[in-house]
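And now, subunit A:
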Amino acid sequence: MVPATHYLALAAILFAIGALGVIIRRNVITMFMCVELMLNAVNLTFITFSRFLNQVDGQIFVFFVMTVAAAEAAVGLALIVLLSRRTDTLDVDQANTMKW
Partner candidate 1 sequence: MDINYTAVLPEIILSLFGILIMILIPFTPKARQSALGFVALFGMVLALICVSAQCGATGLAFFGMIFQDYFGQFCKILFLFASAAIVLVSINYLEREKLPYGEFFSLLLFATVGMLLMATSADLIMTFLGLEVLSISTYVLAGFKEGEMKSTESALKYFLLGAFSSGFLLYGIAFVYGAAGSTKYLKIAQVIEASENYPPTLFLGLGLMVVGFGFKAALAPFHVWTPDVYEGAPVPITAHLAVGSKAAAFVALVRVLYQVLPELSQHWQAILWVSAVLTMAIGNIAALAQTNIKRMLAYSSIAHAGYLLVGLTAHNRLGAQSILFYLVAYAFMTLGAFAVVQAIGREGEKYIGIDDYSDLGYRYPFLSITLSVFLISLAGIPATGGFMGKLFLFAAAMQSEMYWLVVIAVIASAIGIYYYLRVIVLMYMGESKDEGTPIIVPTPVRIVIAIMVVGTLYLGIFPGTFLHLASEAVSF
Partner candidate 2 sequence: MLETEVLLTALLLIPAAGASMVAFVPSRKIHLLRGTALFFTTLTFLCSLLLVSHFDSEIDTMQFVQDISWFDVGGVHVRYHVGIDGISLFLVILTTFLVPVAVLASWSIEEKVKSYMFFMLLLEVGMIGVFISLDLILFYVFWEVMLVPMYFLIGVWGGERRIYAAVKFFIYTMAGSLLMLAAIISLYFFNEAQNFDLVEITQKLSSGEIVLSPLAERLLFLAFFLAFAVKVPLFPFHTWLPDAHVEAPTAGSVLLAGILLKMGIYGLLRFCLPMFPAVSVQLAPAISLLAIIGIIYGALVAMVQPDIKKLVAYSSISHLGFVVLGIFAFNFQSIEGATYQMLNHGVSTGALFLLVGMIYDRRHTHLIEDFGGLAHVMPCYAAFFMVIALSSIGLPGLNGFVGEFLILQGTFLENAGRAAFAASGIVLSAVYMLWMYQRVFMGTLQNEKNLALPDLNWREILILVPIVILALWMGLYSSTFLRKMDTSVQKVVDRIEHVREPQIYRVEYSGH
């Protein structure tokens, strides 16, 4: 049996990729996708623990997370649409009128 650490490591790598993606990518959609990636890494973690703790709780949580992610996506995409309408771009760095 594959030990838990493998799954957890995979999840951690996914999470790190997601987090780095948010920082590196300038396209809002890509950034948002990276956030989704982070959430899914968490989901993987939950499932791993759930499996190794012999509980179903963790798996149920994943459903909650997915629901929340969907809601976030709805709001987020709406905002992205608003941004692209306003600036004709998806470059997040354009949203930079307020600083300091």
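For anyone wondering why these and not others, all candidates are chains of the complex that A comes from, given by their letters.
FYI, contacts are C-beta pairs under 8 Å (C-beta built on N, C-alpha and C of every residue); 3 or more make two chains touch, one makes a residue touch a chain; residues count from 1.
All values derive from a computational prediction rather than experimental measurement.
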Subunit A in this complex touches just one of 1 or 2, namely candidate 1
Applying the document's contact rule, which stretches of subunit A touch candidate 1 when the two form their complex? 8, 15, 18-19, 22, 28, 31-32, 35, 38-39, 41-42, 45-46, 48-49, 53, 55, 57-58, 61, 64-65, 68, 71-72, 75-76, 78-80, 82-83, 86-87, 92, 95-99
